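Of the protein chains in this complex, all but one are displayed in their positions.
Chain lettering (A and B) follows the sequence in which the chains are written, and residue indices restart at 1 in each chain.
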Amino acid sequence: VQLTAGDIAQIVGGELSGNPGQIVTGVAGVREAQPGDLTFIANPKYAGALRSTRAAVVIVGHDIVTKSARTLVRVNDPMQAFTTVVQRFVPPPVTYETGVHPTAVVAPTARLGRDVSIQSHVVIEPGAVIGDRTVLGAGSYIGHQCRLGNDCLIYPHVTLREHTEIGDRVILHSGVVLGADGFGYETSQGRHRKIPQVGHVEIGDDVEIGANSTIDRGRFGKTVVGNGTKISNLVEISHNCRIGEHCLILAGVGIAGSVIVGDRVTLAGQVGVAGHLTIGDDAVIKAKSGISKNVPAGASVFGAPAVPDKEYMLAYAHFLRLPKTVARLRELEQLMAKLRADLDSTK
Amino acid sequence: VQLTAGDIAQIVGGELSGNPGQIVTGVAGVREAQPGDLTFIANPKYAGALRSTRAAVVIVGHDIVTKSARTLVRVNDPMQAFTTVVQRFVPPPVTYETGVHPTAVVAPTARLGRDVSIQSHVVIEPGAVIGDRTVLGAGSYIGHQCRLGNDCLIYPHVTLREHTEIGDRVILHSGVVLGADGFGYETSQGRHRKIPQVGHVEIGDDVEIGANSTIDRGRFGKTVVGNGTKISNLVEISHNCRIGEHCLILAGVGIAGSVIVGDRVTLAGQVGVAGHLTIGDDAVIKAKSGISKNVPAGASVFGAPAVPDKEYMLAYAHFLRLPKTVARLRELEQLMAKLRADLDSTK
Partner (left out) sequence: VQLTAGDIAQIVGGELSGNPGQIVTGVAGVREAQPGDLTFIANPKYAGALRSTRAAVVIVGHDIVTKSARTLVRVNDPMQAFTTVVQRFVPPPVTYETGVHPTAVVAPTARLGRDVSIQSHVVIEPGAVIGDRTVLGAGSYIGHQCRLGNDCLIYPHVTLREHTEIGDRVILHSGVVLGADGFGYETSQGRHRKIPQVGHVEIGDDVEIGANSTIDRGRFGKTVVGNGTKISNLVEISHNCRIGEHCLILAGVGIAGSVIVGDRVTLAGQVGVAGHLTIGDDAVIKAKSGISKNVPAGASVFGAPAVPDKEYMLAYAHFLRLPKTVARLRELEQLMAKLRADLDSTK
């Protein structure tokens, strides 16, 4: 595919400056772009990249000020405009034929919505309900009495254990397991007796869950993920957690049982949260932190055990200087000894 | 479903105090309970929750002392009693029809025990042996010459590579992979040559392994998990580890190769253990710790690299106060300079 800068300005309804005949043969992020690529800058604070990028043409907002002679296309929403052009350069998205593949095993008591796509080797157990236009990728397993909303996209090899409920427009990536038993035992005399895990998992609308993440069913009652929350890969959410709405949970996070997470919370990569805690709305947990007590709304915390992030980073700076600090202390001890000796000798 | 407190006392053979006509319409944990719910308190140290819970009725032990006017049902084993009542409120457990689903692919040389349930799209390779009453969930893969005991519950999408052996009453959750190759290479001149991984995995009786956890086969010889050990989700156990009996291994733990773990050891969430180490019986490794040397039996350790947990927490408290400590040091340096000047001026 090949477009000119002028073509691109026209496609996105943008304002061109520079060379309208500049040829574009690919698309890329601003750092990865090669000569001939189109890229974009959505945020004025990254305007400095206009100097360093190797891209041939850059889509920017009207608010970016630059003396660069580079060929630019100015628009209101650079990311949206870029996304529009990208579609000219990438293969068309995969589409899924509606219907039920002959190798799928669908229980007679399962109910399928209109225009669903049930692909090869899918298994749907008795009593499950699949919403309209929902796609079940190859080899996915939908357990007894599960309920899936409309317009969901379930990629290959997803497992939903019995009674799992998911809302509309939910995306589950390959290898996701929802509703496995929680990790619950009663220990006596060094033996662990399994506590029945008879609750279920409930996922809101517009949730996306990354590859190979796991969310365990409630011990009784439910494990909940609220509307609009996005979860990355290899995340574990344990039994009876209640995750709020519009949260971001990054890869490798582990949340122990019965944790309550508010709305718009960010849990960065590899964070761990101990059981039975509460994390307030809009809190930000920095990467690799270990949460061992409640986090107030709006707080930003770091460390293991986590404390306010500024406090942690200040202490950490001192930590790295400890060898020098202890040397200062040693010097002071010597000065002190000398001073004592001098004072005693003056008496 | 709806029961009265009196019904519940009768079902569990308990002693009622309070209102026998109190209606119960659901069950929940003591913190999550809503009005109308039944809950329970198993441990006298949580008796304080009797004040705060919103539950309508609480099952407690005979040993709990309270002035609460709340409706209580007293029994010997509150968790067991609660579990009994829960079964009135939750859907009946999923049952698995015995037999071999027509879409399963079972090698003629595989041997199936009595009353097994081999579900849709299961694959059983040549020479595998499946014990009596064992359930193989949809899409599970049982490799060549694997041996599974009696009464195992293998959930959908489990993978057992060739020669894996598991005991009786083992539960494997969806996405578990047992027997993948260990991570073993010989590196010379910056290239990594694969070391054949020709051992296998051996799992004892009454082991439970959580969703998407992985246990690698031995390089030669075996990787072992002992009887009664419970492993949560997204855990990695590397080649040639020997995990003892009745351990608890929480989510996100990673254990490198050839580690020996004793009996009744607890590895809390996201712990990492370096290769070739030994962890003694009854040791407790706190969450997120990194183990870089042997841990003695009975020890409780924390940190990365881990040290005795009390030592770590004391040092960590000092770490957070470092800015103040360094300010004290600076002040002392100034006092020292002044003192030196004063002393010199007196001479």
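Heads up, the rule we're going with is that a contact is a pair of C-beta atoms (placed from the backbone, for glycine too) under 8 Å apart; a residue touches a chain by one contact, two chains touch by 3 or more.
As the structure is a prediction and not an experimental result, all values here were calculated from the model.
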Chain not shown: contacting residue from A:4, A:66 or A:103: A:103
Which of B:157, B:230 or B:264 contacts the chain that the document leaves out: B:157
Sole contact to the chain not displayed, among B:22, B:150 or B:258: B:258
Selected from A:53, A:232 or A:258 as touching the chain missing from the view: A:232
Absent-chain interface as seen on subunit A, which is shown: 26-29, 31-32, 42, 79, 83, 86-87, 89-91, 93-94, 101, 103, 119-121, 137-139, 155-157, 171, 173-175, 208, 210-212, 228, 230, 232-234, 246, 248, 250-252, 263-264, 269-270, 287-288, 316, 319-323, 325-326, 329, 332-333, 336, 339-340, 343, 346-347
Missing-partner contacts on subunit B, residue numbers: 103, 105, 121, 123, 125, 139, 141, 143-145, 157, 159, 161-163, 175, 177, 180-181, 183, 185-187, 190-192, 194-196, 198-199, 212, 214, 216, 219-221, 234, 236, 238, 240, 252, 254, 256, 258, 270, 272, 274, 276, 290, 292, 304-305, 307, 311-312, 314-315, 318-319, 322, 325, 328-329, 332, 335-336, 339, 342-343, 346
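The working rule: only the chains that are shown with their structure count from here on.
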Chain centre separation in whole Å, for subunit B relative to subunit A (CA means): 24
